[in-house]
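Yeah, one chain of the complex is gone here, protein chain that is, but the others are all in their spots.
What follows is chain A.
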Amino acid sequence: MFGCFKKKKTNKSLEDLKKDVVIDDHEIPLDALFKRYTTSEKNGISEAEATNRLNRDGPNALTPPKQTSKWIKLAGSIFGGFNFLLWCAASASAVGYGMDLSMSDDEEVPKDNMYMAIILATVVTVTGLFDFYQNRKSGNLMDSFANMIPPKTLVVRDGATREIEVKDLVVGDLVRFRGGDRVPADLRVTLARGLKVDNSSLTGESEPQTRNMNCTSKNALETKNLCMFSTSVLEGSGEGIIIGTGDRTFVGRIAALTTQVDPGPTPLAKEINHFIKIISIVAFTVGIAFFILALVYEYPPLKAIVFFMGIVVANVPEGIVPTVTVSLTLTAVKMRKKFCLVKKLQAVETLGSTSTICSDKTGTLTQNRMTVTHLWFDGKIKDTEILPPNDHFKGEKKYEKEDSYQKLLRCATLCSRSHFRVPEFDVPLAKRVVNGDASEVAIMRYCEMIRGDGQVDEFRKIMPKIGEIPFNSTNKYQLSIHPMSKKQNILVMKGAPEKILKLCSTYYQNGETKNVSKKFEKEFQQAYETLGSYGERVLGFCDLEMSTTKFPPGFKFNMEEPNFPIKNLRFLGLISMIDPPRPGVPEAVRVCQNAGIRVVMVTGDHPITARAIANQVHIIEENVQVTEIVNADPKCDPASDEIYGKGRLKPTGAVVIHGEQLTTMSPKTLKAVVTNYHQIVFARTSPAQKLQIVEAFQSVGNIVGVTGDGVNDAPALRKADIGIAMGITGTDVSKQAADMILLNDNFASIVTGVEEGRLIFDNLKKSIAYTLTSNIPEITPFMSYVLFGLPLPMSIIAILMIDLGTDLWPAISFAYEVPESDIMQRAPRNPLYDKLVNKRLVMFSYMQIGAIQACAGFTTYFVLMMSNGWFPQDLLNISEQWDNKYIDDLEDSYGQQWSYESRKALESCCYGTFFFTIVVTQWSDLFASKTRKNSLVMQGMENHVLNTSVIFTCFLAIFVLNTPFVNEVLGVQGFRLEIGFLALPFAFFIGLYDEVRRYFIRTYPGGYIYKETYY
C-alpha cells in the first residue's frame, strides 16, 4: 500500500486528457506521502535518487507544441493552391517551346512560349515568397513568449539547501519558496507561514488563495494544501514536496491537451480551399475539353497544348492570393493600432464569422480590480463615485457633507492593514501599487480618492494604530484601536455584516446614535440581501468611542486576551465592492448582439457574481427570467437527456449553469442548452469544461470565439475557431494557444475585430467578383479560335498581363475598401450557406459582367479587322491559313494579299486592342464591385488605393502597348485611340446595369433580382 509509485501513463488519449485529474496526494497523511515518494520532511531525497528520477521521468519542462517546418511552409506557399495550376501552365509553355525547337532546326523559332514560361515561373515564385514572408512575419511574434518556466528554485537534498534549475526538479523533492516566486512544480505544502498564492492563471479565481497544510477539498484545484506549477506566490513563505513535474503537472496536462486538440482550418481557409477546388475543376474541365476539341479539329498537338494552357491561365485568379494576404495583413496592422495583436492572419476573418463568443469574466469583461461600488448608511443604499481606471478622479464627491458618511469613511480608513507601497501621485489612482488583499485594496483606493492624494496616510498619522486584532475565520472580523483625541480612544471594526451587527447594540443614523431595533435589523437584512444580489462582496463597519475613565490614554490593551469591550458597538454602515465591468464593455456586448453574435460568459467565479456582472454588461438582460442550474435537483436525473422547456431547462431566455451541474450533464442536454438559450452564463467551470462548452457550441454549427487569460483556457483557446488571449494578464501558454491577443485586455476591442473580420470577407468577395469577371473575355477568344476559326484575338501573354499586371493592383486595392453602412447589422455568416464563392457570384461575374466584357472585346476586334480590310464574314474558318507561315499571299476582303509577318503584326494589334478593352471594362467593373448592396454614391470614393490603381492601370496599359521593346517581348502592338474608345459604351453599360441591379436589391429585398444577383 504505502511506498508504491504511480504508474507512468503512456499513450494518453485525448479523452483521458479531457478528464479532470483525480489524485489523492492531497488527501493522504503526510507520513504516507513521504513514504510514497521516499522522501523526508527535512532532508529531502538524495542526489543520486534525484538523478535516477530525472532519468526516469524526464526534465521538469513542458513539451513544446509541434510546429510546421518553415521549408514546408515555403513549399506550400510557392506550389500550393492556384500556384499549382500556374506551374502546370509554365511547364506546358516550356514543353511547347521545346517542341518548337525540335521541329524547326534551321529557322527562327518564336520565343513567345519561352517568355511565357519565364514570366509565369517568376510571378508564381514572387507571389509565393510574398505570402510566406507575410505569414512568417506574423508568426515570429510568439518567440518572446517561449519561456514561461521560472529559472531557478531552492531545493533540499541530502539535508542541504541549494539553488538549482527548475528543470532538474523531480517528484519527491523538498522545495522552498516565498513571496514573489513562481511555484516550480505541483507540490503538497508541508510548511506554510502566511502563504498566499495567485491561482487566477489556473482557475480564474482573482483573489489570493491561502495555502496551508490542511486538506480542505477533494478537488485538487480547491484544496489548500496543494500549490500548482506556474502559479505565483504572493505572500508568506512555505515548503512542499513535489508530487508532479513537467507534463504530469496540471499545467502540463493542459498544455498536452492544448497541443493535441486540433484547431482545424479557419473558416476563411475552408472557403479559400473550396474556391480553389471550384476554379480548378472549371479550369481543368474546360481546358481538357478544348484540348480534345482541338485534336478533333485536327489541330497539331502543339496548338492543343496552347489551348489547354490558355484556358488554365485564364481561369486562375492570380490576384486572389495576394489580395487575401494583403487584406489580412492590412487588417492586422489596423487592429494592432486598436490593441488587437493578430498572431494568425486568417483568424481575423474568423472573428468576422463568429456567431458566439465565450468570454471569460475576470480581466476581460471586468477590470480585474475590486472596486467599491455601493454604500449603505442612513438607511439607504447609495452609489459611490466611480474610480476612473486610467485617470485621476476629478468628479464631485457626493456624500462629503453627511456626518454618517464621514464616520463610516473614518472607520474604513483606520480599520485596514493595506497601504500604498510608495507615494506615486502622478500615476492614476487605479494603477498605484497597493499592498493588501483585494477587499482592503479596494477600500484603500476609495478612501484615497475621497480624501485626496496622500491624505489617507496623513489621516492615519493623526490617529495611529495602537493595537490590532487581524481578521481570522473564527472571529470573522478585524478591529483596531486608535486615539481619537488626546483623552479618548476609538475602536473600529469591520467584518462580515451579520457578525458585525450581532456585536452592535446601537447604530448611527442621520446624526444620531440609536438603539438597534427589529425594524433596523429588518432594514439591514433587506439591504444586505439587495447588495448580495448584485453579486458584490459586503463588509460591515462599526466603531466604539471608548470611555475616558476606563481606558485612559496610555492604557495597555491586550490583543491576545481582549481587556476591552467587543460588544455594544455602534453600527455605522455597509460597504460593498465588486470587480466592475470595463468601460465600453456593455456597449460592446450590445454591438455584438445587434450583429447577431451571442456573448456567453464562461467563468470560474461564483454564480451570483457572474450573474450580476452579466446583468451589468447586458449578457443577461434585466427583467428577464433566468433559469438557474446551480444545485442538484432530486427530481431530475442529471445523466439522462433533458429537453428544453421541461424539467430543469425552463423555457426562459437566460440560464446560469454551475460547473458541478455541467459535469453530470449529458452531452445532449448541453447541446439543448446551447441551442435554445441565448443568454448563457457558465460559472465555476474547470478547464476541461470550458473546452467541453466550446465543442458543444461548435457541434451545433456556431463559429466560436473564446477569450481567456489562464493556462486553463489554453485548450479551449486552441479548439475554438478563434482564440483570444489577454495581453496583460494572460499567461504565456494562453497567448501561445490563441490566435489573437488583446493588448489592452478589453472585450470592447473584440468588436473591432468582428467588424474588421466581416470587412475582410466582404472585400474578398468583391475582389473575387472583380477578378473572376475577366476570365470570360480571356477564354472566349480561344473558344472563337477553335469553334469559329477566327484568327486568335488574344494571346496567353496578354492574359497574363491582365491577371498579373493590370488586374493585380485593383484586386488588391479592395483590401482598402471602407465598410458598407450595414456591416454590423448583418447576421453572422453561416459557413454552410454563405460561401465566399456561391452560384450567384459565379453567375454575376461570368455570365453577366463577363459576357458584356466579351462582347466589348469582340466588338473592338471586329472593328479593328474591318479597318484593316478583313470583314467579319471573311474571318470565319480562316485561322488555319492565317497561322500558316508559308502562305504569304492570303487575301482579305479587299483583295489585298497579306504576308505572314504582316498578318501577325495585325494579330498582335488585336491582342493589344482586346487587352485594352478588357482593361477599360474592368475599370467599370472595379467601381461596380465596390459595393454589394449600397449605391456607389452611398459608398463614396474614399478608397484612394483603388482610385490610384485605375491611374496606374491606365499608365501600365499605355506603357505595355507602346514601349518598343516591351511590346515586342509581350507580343502586342499599339492601336489607334478611336478603336479603343469603342470599349467605353460597354463600360458605361456595365456601370449602369450594376447600379440598377443594386437599386432593385435595396428596394425589393427578397425579390427576383435579389435572388438572382445578390452575391
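Basically, a residue touches a chain if its C-beta (ideal position, glycine included) is under 8 Å from a C-beta of that chain, and two chains touch if they have at least 3 such contacts; residues count from 1.
The rule we apply is simple: contacts and distances are computed from a predicted model.
The listed options are "Hsp70 protein-domain-containing protein", "U6 snRNA-associated Sm-like protein LSm8", "Probable cytosolic iron-sulfur protein assembly protein 1" or "Sodium/potassium-transporting ATPase subunit beta", and the UniProt record of the chain not shown names that protein "Sodium/potassium-transporting ATPase subunit beta". Taking the complete complex into account, A:F858 is the one of A:Y299, A:F858 or A:W923 that touches the chain left out. Between the chain not shown and the residues A:G81, A:G252, A:P317 or A:P828, the one that touches is A:P828. Residue-wise, the contact with the chain that is not shown comes from A:Y1008, picked out of A:W71, A:F965 or A:Y1008.
Among the residues A:N273, A:S640 or A:S867, only A:S867 touches the chain that is left out of the figure.
Interface residues of chain A with the unshown chain, by the touch rule above, are 29, 31, 103-104, 207, 210, 214, 216-218, 355, 471, 473, 476, 495-496, 498, 529, 532-533, 537-538, 593-598, 606, 608, 621, 623-625, 630-632, 651-654, 678-679, 825-830, 832-834, 840, 843, 847-848, 851-852, 855-856, 858-859, 862-863, 866-869, 871-872, 884, 886-889, 891-892, 894-899, 901-902, 905-906, 909, 982, 985-986, 989, 993, 1006, 1008, 1010-1012, 1014.
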